[in-house]
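Comments concern the structure below.
For this view, one protein chain was removed and the others were kept in their places.
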Amino acid sequence: MAKLTFLGLGAMGAPIARHLAGAGHDVTVYNRTRAKAEAWVDAHGGRLAPTPAAAAEDADAVFSCVGADGDLEAVTLRKDGCFAAMKKGALFVDHTTASAKIARQLAVEGKDRGLLVVDAPVSGGQSGAEAGTLSIMCGGSDKAMAAATPLMQAYSSRIVHIGGPGAGQTTKMVNQICIAGAMQSAAEALRFAQNADLDLDKVFEAVSGGAAASWYMLNRWKTMSEDSFDFGFAVDWMRKDLSIAIEEARSNGAALPFAALADQFYGEAQALGCGRLDISSVVKRLPKT
Amino acid sequence: MAKLTFLGLGAMGAPIARHLAGAGHDVTVYNRTRAKAEAWVDAHGGRLAPTPAAAAEDADAVFSCVGADGDLEAVTLRKDGCFAAMKKGALFVDHTTASAKIARQLAVEGKDRGLLVVDAPVSGGQSGAEAGTLSIMCGGSDKAMAAATPLMQAYSSRIVHIGGPGAGQTTKMVNQICIAGAMQSAAEALRFAQNADLDLDKVFEAVSGGAAASWYMLNRWKTMSEDSFDFGFAVDWMRKDLSIAIEEARSNGAALPFAALADQFYGEAQALGCGRLDISSVVKRLPKT
Amino acid sequence: MAKLTFLGLGAMGAPIARHLAGAGHDVTVYNRTRAKAEAWVDAHGGRLAPTPAAAAEDADAVFSCVGADGDLEAVTLRKDGCFAAMKKGALFVDHTTASAKIARQLAVEGKDRGLLVVDAPVSGGQSGAEAGTLSIMCGGSDKAMAAATPLMQAYSSRIVHIGGPGAGQTTKMVNQICIAGAMQSAAEALRFAQNADLDLDKVFEAVSGGAAASWYMLNRWKTMSEDSFDFGFAVDWMRKDLSIAIEEARSNGAALPFAALADQFYGEAQALGCGRLDISSVVKRLPKT
Partner (left out) sequence: MAKLTFLGLGAMGAPIARHLAGAGHDVTVYNRTRAKAEAWVDAHGGRLAPTPAAAAEDADAVFSCVGADGDLEAVTLRKDGCFAAMKKGALFVDHTTASAKIARQLAVEGKDRGLLVVDAPVSGGQSGAEAGTLSIMCGGSDKAMAAATPLMQAYSSRIVHIGGPGAGQTTKMVNQICIAGAMQSAAEALRFAQNADLDLDKVFEAVSGGAAASWYMLNRWKTMSEDSFDFGFAVDWMRKDLSIAIEEARSNGAALPFAALADQFYGEAQALGCGRLDISSVVKRLPKT
């Protein structure tokens, strides 16, 4: 069994790290807010370390799942970050949803230090993390993937090696772009049906089996109709993710009219106090008569 | 077996009528362009009539599947339309995607004449019509539904009685509103992935199983990547349908920002010559680098 | 002096008719709600008639300014409409903002009856009507324009003959399309400035003289900043006008993404109770922090 380090025990990181411990690995954790690390060690064993660097010493592999680019930089490249402390030949796997730019930068910095680096954003949400059924979209060398895959199998049902460094993050952007329109249109459709006084269950029965179907339609129609939003994937995260995708599109020449507009509508949802609610709360900005 | 009439032997009407004949009913057909009616009778038997009125005389039930509101009015209420010729107690089922307003008007006119009327737009496309697996969303009285259901079972896998007159059409609008964003976002996502030089098959493998999934993503990702659009649901029809939905929203107070914007983008697709191509051809207006 | 008829004494029609009376013409008025016609006659003289037809008998010219297509049809072509009653060679001038289609239809029907017809939508608002400084964009024959121009000079500062029947209405659509984006962007800019805690007067001073300037920015910045909306051009009218333009674009092949989106945002404004307020009230749907 391997000696592993996990940085960032948030909603996603904590259950992922648990699956790694459950698979028999020796796991050292670090979390900025120490109490979370203590609670995790109490529940799942292993050790905690006071800094990413301390946590990473001697590890075979270091995993991270923090917030955004700046946070990822903080736990890797800045003072007390893990990169300087990692041993040659060790593996670094990042599950944060971040930019392709930082993924590529970490790959370069890692190469200089003899590290194997994989950018590995996930989809499946907190429930997928808890159940160990995440989809992981990966960027990195074949060698890095060969090292990472057996470890990631502890918590995923699908691992796809897309391409070189950054390809995992770019694929996650594709994922979020798809969501933007499907979610908004499901919201528009639901409100339209409500305003038309249709029986929402019957409408769902009639339209959910065909071309109108989307994950968001199938999984959020009922909850939207009940004004229930306190779960799922947060608007704040979605704005971060769309901002990353829109920024990337500036350099690859793609146009994203719906994603850009959805991003603004999520901004309106934030203003309505929905920042930490599921993105289906964007329905709240649509008039109900 | 019943004595049935079918008005409008287009891409949808012809196979639906065939399933009715195949179920053993005695079918009289009418088509504006007579040659199509002749070809249909040659292939499937039955009789043809020169006008909707002539076709409807003595029928137990009359079905229609024509283009839009004006066409529906032409085959029902105007000179030589079927309504004046139908016998008391007969059933009228309309499969056209039209406005809820005309559906309600036909219900009222039908009531005056002692007819049972169902607005019954379908989803499933031409392939669903051929296979006899359409989803039908219905508006009308219980009595009308009781008469229509056994007949419609010949070509559908799902029949949902949503509510009173117009409820079928309104539900079809919900369906098209859902499609608007899912389709556009799948197109944006595909172009973004192309511009980012990602392996499209691998991206599909990574994102198609989760929250990014939609019918359009699952069924059009590959065809869009092959620039193949000569099949499916035509842009011209989609514009008609979105125009109906946007118009309805004016009266029920719903806001449809994505549907309205999608409608304009389909207009841009029409200008690129995609009017009769599948709506996934909207991807053509997105820059490819 | 001429014998004139005016149909529709609303916010626009009443002052226009007053200018015609003030120019010395003999004016007979009709208004659906009789009380308004009585009040007008009390104030400005002339006669009132119980129907458009009765009002139009023997008139040299008939003017109308009603709501939308259906209303225009009601006062012209339907039972008791003016067309049947007008004498040969008489002039019909319509100031309603309506579709180009009905304008062309009236031109055709008018021709059959030997009437001269001008579609003549206006801009300048109620204040322009009161002041007699409207801009009039006209469609019709040269002969019809020659007859209409001297009469319209009583209440306009600019009269432009754009082209044949319908060209006036189509030009009014151009006008409303321009407004759509300028208004929304002025609203976005104002809210952005408020949220950034900038001194709004100084911002106005800095940006109003250059490329950011628009009529809406110049005339609504201050009122928006004071949450004052009870004046000006109503959201309900704007939705009607945008709907006409979007419909027209379906047939002339233009794409109107901003106008279509603005139309939906005005729908959201209506849901906030702004239907009868100035269109700058669309700022209300933008978050203020």
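Think of it as A, B and C in the order they're written, each chain with its own count starting at 1.
Assume a contact is a pair of C-beta atoms (placed from the backbone, for glycine too) under 8 Å apart; a residue touches a chain by one contact, two chains touch by 3 or more.
Here the structure is a predicted model, which is why all the values come from computation and not from measurement.
When the full complex is examined, the chain removed from view is found to touch A, B, C. Only one of the listed residues, C:39, C:254 or C:272, touches the absent chain: C:254. Here one chain is not drawn; of C:39, C:54, C:182 or C:272, the residue touching it is C:182.
Residues touching the missing chain, restricted to chain C, are 100, 123-125, 128, 135-137, 158, 160-163, 167, 170-171, 173-186, 188-189, 191-193, 195-196, 198-199, 202-203, 205-207, 209-217, 219, 233, 245, 248-249, 252-259, 261-262, 265, 286-287, 289 (touch as defined at the top). Think of the hidden chain as still there; on chain A it touches residues 239, 243, 247, 249-250, 253-257, 260-261, 263-265, 267-268, 270-271. Touching residues on chain B toward the chain that is not drawn are 257, 261, 267-268, 270-272, 285-287, 289.
In the analysis below, only the chains that are shown with their structure count from here on.
Here the C-alpha atoms of chain B line up with those of chain C after a rotation of 180°, rounded in steps of 5. For the pair chain B and chain C, the distance between mean C-alpha positions equals 38 Å. Multi-chain contact residues of chain A (touching two or more other chains) are listed as 257, 261, 286-287, 289.
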